[in-house]
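Of the protein chains in this complex, one is absent; all others appear in place.
By written order: A and B. Residues from 1 in each chain.
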Amino acid sequence: MSPALLETLGLEKSYGATRAAQDVSLAFQAGRVHALVGENGAGKSTVIKMITGLVRPSGGRILWRGEPVSLHAPRAARSLGIVAVQQEMTLVDTLSVARNIWLGHEPLSAIGTVDRRRLALDSERLIASMGLSLDPERLVEGLSIAEKQMVEILKALSLEPSLLVLDEATSTLGDREVELLHAIVRKLQAEGRAIAFVSHRMKEVFRFCDDCSVMKDGRVVFQDEIAQLDERRVIEKMIGRDMSQGFPAKQAIPDAAEDLLRVDHLSTRSGLRDVSFRLRPGEILGIGGLQGHGQVELLECLFGLGSATKGTIEVEGRRLSLRRSSDALRAGIVLVPEDRKTQGLFIDRTVEENLIACSFGDCAPFGFISRRKAGALVARIVERMKVKAPDIKEPVRRLSGGNQQKVALGRWLPSGFKVLLLREPTRGIDVGTKFEIYGLLRELAATGVGIIISTSEIIELVGLSDRVLVMLEKGISAELAPGAISERTILAASFGHSLGESHER
Amino acid sequence: MKAGKLSLRGESLRYLVPYLLFVICWFVVATAVRGYGTLDHFLYIVQFAGFLGIVSAGQTLVIVAGGIDLSVGALITLSAVVTTQTMYANHLAFPAAALCGLLASLAFGVLSGVGVGSIKIPPLIMTLVSATIAKGAALLMTDGSPHEMRAQGFQDWVVKPGAFGINGILQTWIAVSVLVVFLMGSTSFGKKLQFLGSSPKATVYAGYNPKTLTVSVYAISALLSGATGILLIGFTGNSYLGMGDTYQLSTLAAVVMGGTSILGGSGSYAGTIAGALLLTLITSVLTLFSVSGGAQVAIEGAIILLLMIAYASATRVRD
Partner (left out) sequence: MNASRVRRLSSRIPVVFLPAAFFLAINIALNPRILSLRGINNLALQTVSLGLVVMAQTLVVIVREMDMSVGAVVSMTTVLVASTMGSLHFLSIPLALLVAGLFGALSGAIVAYAKIPGIVVTLATSMIIGGLALVIMPQAGGTIDDALSDFVNGQPFLVPNCFLLLLAVLLVWRYVKGTRLGTAIYATGGNPFSAYASGLPVAGAKIAAYTGSALLAAVAGLVICGKTMTGDATIGDPYTLSSIAGTVLGGASFTGGVGTMAGAVAGALIIGILVHVLFFLGLSSHYQYIAEGLILLAAVTIGVLAERRGKK
């Protein structure tokens, strides 16, 4: 094997007493695609941040083409040719595609201004060479999420990277775009570049990559060539357990059961088209489909944050007029939104305050907060959810992702809700807590509550849902009965194909 | 658990700093200037600080809720002018006239709240707009020459020491202080305001109505400004256009000095009280040394700037 392009030896990063990464030794070879997989919190992003210069290692060495280097800033990494496509978007909506691609390194004219003609030409050339068709003059604002992700990738390519890091770059891409990316990766390999592919999507890891390193709890626990591995084994190494086992038992809901929630021909200004479905008490209804196909709009509309133009929503037979979230609350519908940091929690406020935030009716009867009632309420929720918070008077941002989510969900417990809506409930959470939450959801369902969970984690959908609705183009593409729920059927429906009533594994 | 207690104290420490500064300044002034440092002097300062303190309560609430109120000065003038005008021209008794003054301020508070909460106009601009229109309304109403105040009963209550040996201003300030501190710390409304300032986007997801919260907080601020205006005319005996102007920037200074973050989300009126006291002390000393109005404003501005920088750095260090 030729010498590695980038090699890390015993890399380590500690934040105070926490060891985010230790003894990480990886090698990225030119012309090969190296997968870095692991659960959330396993240390992948820390390692990526270290090799892209965002974070300084606490120990260990980084070698570039055999020579030790010190990556003290992103610029240092860039100058070597290490470029990353991050998880967060770094595009500026108000600028054009061309401007975004060359942002910060635009071609200049003789008098120091940006050479617009060369900018356009270079952009067209780059876009075409990658097999895409995008108008470089178009403002990024109007692009779809998938198109924006492609622009992010083009932006990284414009820097002519020797090592390209793709950090969860495919989470917002559809089938077609993933194919294009695959072709781009092959092309880069042929050019002798190295690729680091960070993902938790096993299908793509096995399709794209040559080598694989598995991280767990900050260490590299396993390394091998992809050819020698299979999905099951990798996942087991990642989380130390078989992910498809361990879901709580599902419920068989008799067809004759009364509807808890009934949605008929719902259309909204946000684009939903003619959505109809039922939710029975005790049922967990999963909502799947590719990202951006209406899942968010549906949940927000049910929580009173949407703008229904047609159709009806009924809870226990009563028609609802949901104009704001308080209307939904009064009807017994609650929502745990996708983004804990800006929507689901008051991130800078204390754990205690967040836990009582939705229960002022209980602990502040005439508007005056009763410390006693508040304290009791908080203690009850902490116990029920098993929230690990050493000090409830600390800002909730100090908690781990899993505990934050427990607070985001737990704050609704005292409200006595009838319908619980969840969006990406286990994103960014460690495996142990994930299963705690799954168990809790099933327990809640058993009390007669109806649960709707919208998630992009197919394993979660398959393991948890009694029934699944797959959304496509802001409408429902398929409704899968209990026996028909599988990864294959969900994926097929996500792309609009139907597989019939197949019960195959 | 221990760590938790410490950090809570760390937060409260921030609001103790202005009290410490006040004590230090007091001693400096007491030793340096003859006649200063006596109990009489202290009461004098506290009394003057009362006006600033009451109107700054509204500013504190608005800032904690994530906004800013640049209309307090204009509303002080407006309520004062409306009160004297309706007493003189419409022959209303003082209580009715004062009510008109308060309602006038309230109207603009609601206007600001609707503009900020529903139309989503940046608070700074919206309250500037309200201030401008309020100034115009005051000008129009008085035709340029406002009247003097004539309500002896009220004026006596404001100025002369009454129950517990303190006068009307101090009685009002103490009442306002108790109410506002209680509001912020022990009511669901107060908590919701802090939530609004801390994470505005998360409020709808918790089932709150940010529009109502916004209108309420600007309305409260407007009422407090109005009350301050009426107290002022009770104290001085006459109203004039622009009488509230100096209070505008001083409320901001008092709030910032008190340790409340200009970004909103957390804050304490207790700190603002100290800020008002400190600011009043400083301006009285500056006036004593014949420092011109312009220089005083410049110094106030410099103090605000330095304190904001200091607090910003301190917060970053803590994280």
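Just so we're on the same page, contacts are C-beta pairs under 8 Å (C-beta built on N, C-alpha and C of every residue); 3 or more make two chains touch, one makes a residue touch a chain.
These figures come from a predicted structure and were not determined experimentally.
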Review point. In the complete assembly, which of B:Val29, B:Ile54, B:Ile68 or B:Ile169 touches the absent chain?
Key: B:Ile68
Point to revise | Chain not shown: contacting residue from A:Val114, A:Ala128 or A:Ala379 | key: A:Val114
Check your understanding: In the complete complex, which positions of chain A touch the hidden chain?
Key -> 74-75, 78, 86, 88-95, 99, 103-104, 106, 108, 111-114, 135, 137-138, 155
Exercise for review: Since one chain isn't shown, list which residues of chain B touch it in the complete complex.
Suggested key: 68, 115, 119-122, 124-126, 128-133, 135-137, 139-140, 143-144, 249, 252, 262-263, 292-302, 304-305, 308-309, 312-313, 316
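In this section, only the chains that are shown with their structure count from here on.
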Point to revise | Length of the line joining the C-alpha centres of chain A and chain B, rounded to whole Å | key: 45
Check your understanding: For the complex, which residues does chain A have touching chain B?
Key -> 303, 305, 324-326, 328-329, 335, 337, 342-349, 353, 356-358, 360, 364, 367-369, 390-394, 411
Point to revise | Footprint of chain A on chain B - complex, ascending | key: 1, 3-4, 7-8, 186-189, 191-192, 194-195, 198-199, 201-202, 204-209, 265-266
